[in-house]
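Omission of a single protein chain aside, the complex is shown with its protein chains in their original locations.
For reference, chains read A and B in written order, and residue numbers begin at 1 within each chain.
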Amino acid sequence: MTGFVSRGFKGRRRSGGPEGRVPPGQYVTDDFPVLSAGPTPHTPLEDWSFTIRGGGEPVSWSWEEFRALPSETVTVDIHCVTKWSKLDSVWEGVRVDTVLEAVEHDAAYLTAFCDGGYTTNLPIEDVTDGKAWVAFGFDGEPLEPEHGGPARLLVPHLYFWKSAKWVRGLELRDEDEPGFWESNGYHIRGDPWLEQRYWGD
Amino acid sequence: MAGAAVLGRLTWQIAEVAGTVEETPRVKTIALEAESWTGHRAGQHLDVRLTAEDGYQAERSYSIASAPENGLEITVERLDDGEVSPYLVDELREGDRLELRGPIGGYFVWGVEDGGPVLLVAGGSGVVPLMAMIRHRAAAWSRVPMRLLYSSHSLEQVIYRDELERLAARGDGLEVFHTLTREQPAGWTGYSRRIDNELLGEVAWPASESATVFVCGSTHFVDAAADGLVALGYDPGSIRTERFGATGG
Partner (left out) sequence: METDAMRLDGNAIGGLMLELFGAEMTAARGVCGSCGAVEPLAQTDVYLNAPGTVVRCRHCQNVVLRIVRAPGRTWIDLSGMRSIEIPDAG
């Protein structure tokens, strides 16, 4: 820190937020910033499928089959490693528990894979027991492509890079295999309450 | 000396605002004095870093508007949902200081020694680095053929309007073509639409002239202009592009 301060500069409105709701180092935003590592894919729904592989035979759902699964609407806080947090965001999706139930497995980890090549890794226990969804709706509307539509992973208790946009499936694994960001500096687990942003945090 | 120049560019230094000029209601030019400034080439940019009292920092890049011969100036457009540009355009005043780093860029640069002809294609505030090239050419009293095709929403939003008119009137080989895409004044005889291949074909030299091209503006604008020139037979390698994000601000 140089100690230099730009007279009168305040930056975007950022507040600490309500007690206990905002992890360390975060500030609250009303926006929903778009972050992307590449061009927005535009997979037509008739070509879309969601697949679980790595646990015996792969299991796939077409878009219609996927949308026929039980789903729920949830209100959650999300936290981005770039320091913004968005409270009380409303999502609609299928619990990851639901899709995992279709497969016999004893995997301890999984890698989410996506259109465009993005991957992220998660322990199974971080996506089960109602902690994670495959989300197709945001704020009462179908999820927009720039925010990951038609469907993205939603894992609100971890930094939002784990909530992989344009998700197309989950690969079950015995070992934790670092994904796109985890292999290049971002923390392998990413718990915002422990401020696990980078390797070694 | 090269090493010192690199280190100078690597590090943040403090510059003082020597003056500001309102170019249009949303656009301001900021003249800067920086002790350790090593000079620049037309087309280069600098990075600006702002620090709030709580330590929060924001960084943005801005093209240098001035000719290398004429000091250091940047021109900034205020983006409505921007974080840095509203501060620079509305708040910053003479005597304030800001941190900057540069000059940066070895690709999107032009000097009179590079020759021509040179085609400059600007979308909105994309005109800034191209204006540095035009001003450099003028300061060097060069007669290298240069054409500027400048797309703006309206006449009021044309940056450097009077200066461009004056320089083009010299008749020394600089030509300026405007297109106003949303609103045109009564009696307007210039172009009045977004740049398309036909418009490019009328303004650009034939591909056989092997002009060097610099295109600057938003990503969509740059992609469209570059594609259009390639369709006219321009060698993609002769087209240098710089995309301004709307992420900036």
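The rule is simple: contacts are C-beta pairs under 8 Å (C-beta built on N, C-alpha and C of every residue); 3 or more make two chains touch, one makes a residue touch a chain.
Remember, predicted model here, so these are calculated numbers, not experimental data.
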**OP:** From the listed residues A:80, A:96 or A:153, report the one that touches the chain absent from this view.
**Re:** A:80
Subject >> Identified contact with the non-displayed chain, of B:68, B:82 or B:102 >> reply: B:102
Original post:
Please identify, in ascending order, the residues of subunit B that touch the omitted chain?
Top reply: 2-3, 5-6, 9-10, 45, 47, 61, 101-102, 104-108, 218-220, 240-247
Original post:
In the whole complex, what residues of subunit A lie against the chain that is missing from view?
Top reply: 34-40, 80-82, 117, 145-146, 161, 180-181, 183-186, 197-199
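The working rule: only the chains that are shown with their structure count from here on.
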Original post:
Just how far, in Å, is the C-alpha centre of subunit B from the one of subunit A?
Top reply: 39
Subject >> Touching residues (chain side subunit B, partner subunit A) in the complex >> reply: 12, 14, 50-53, 55-56, 58, 83, 87, 91-92, 96-99
Subject >> subunit A to subunit B touching residues, read off their complex >> reply: 1-2, 4-12, 14
